[in-house]
Structures are given as C-alpha cells and as structure tokens.
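As you look at this complex, bear in mind that one protein chain is not there, while each of the others sits in place.
Then we have chain A:
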Amino acid sequence: MADLKPAASQLISANALWTGQAVFLTRDGTWSTDPAQAALSTSAEDSLHLLEMAKASNARAEVELVHLAAATLREDGRPWPTRNREYIRALGPTVRRDLGYQAATARAD
C-alpha cells in the first residue's frame, strides 16, 4: 500500500492483530470494524494526531499495518473510504458478499 501523506479528510485504518480484520480508528482512540464510526480528520495535523494514537495501539500489540486512507462524508454524514482498496477492505470480497464485514451487517450500500 502506498503511504499517503497526512492531510484533511482521511481516516486511519489497520488490521486487528488477532484476526487480521480491517478496523478503523474512532475519535476516542478505539477501533471499529465499521468505517462509518471512524474519525475523519479535519486537517493534516489532525491526521498526524490520529496516526500517533494508532501507532501507540500498534505498540500495544492491538493492530498491524496502520495506515492513512482517503475518505469522504456520505450523504448520511458518516465517513467512508474512497479508494477501491479501502472500500473492499471495509466491506469484504466483492465476489463473496456472504463474507467479511458486509456479511455481518444489513448495510444497504
């Protein structure tokens, strides 16, 4: 994954250490499997601040592969990753809709 530079409108993602599942950093520094719960950065400084929280979590052996992901606000006001890779990471394989996060939710998208 190409590393993004910290900027506004990003979220922080990683993989949970035990399961490898894609997770997203929330504003209070916990991780959620739902990208809509993620903190969307308001500036480059904000992204850096969130990134520091995520790296601390990595050092506590909670997550692997911490990285920034470009995101945008959906119509419902929730953040959502914009790039294909992050979108597929968030939902699960497009060829197996019965697997991954998409399978555990009744999400309409």
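Some notes on this structure:
The working rule: a contact is a pair of C-beta atoms (placed from the backbone, for glycine too) under 8 Å apart; a residue touches a chain by one contact, two chains touch by 3 or more; residues count from 1.
The definition used in the following text is that contacts and distances are computed from a predicted model.
Missing chain, UniProt protein name: "Sulfite reductase", from among "MreD-like rod shape-determining protein", "Cell division protein FtsI (Penicillin-binding protein 3)", "Putative DNA modification/repair radical SAM protein" or "Sulfite reductase". Chain A meets the missing chain through residues 1, 15, 17-22, 58-61, 64-65, 82-85, 88-89, 92-96, 99-100.
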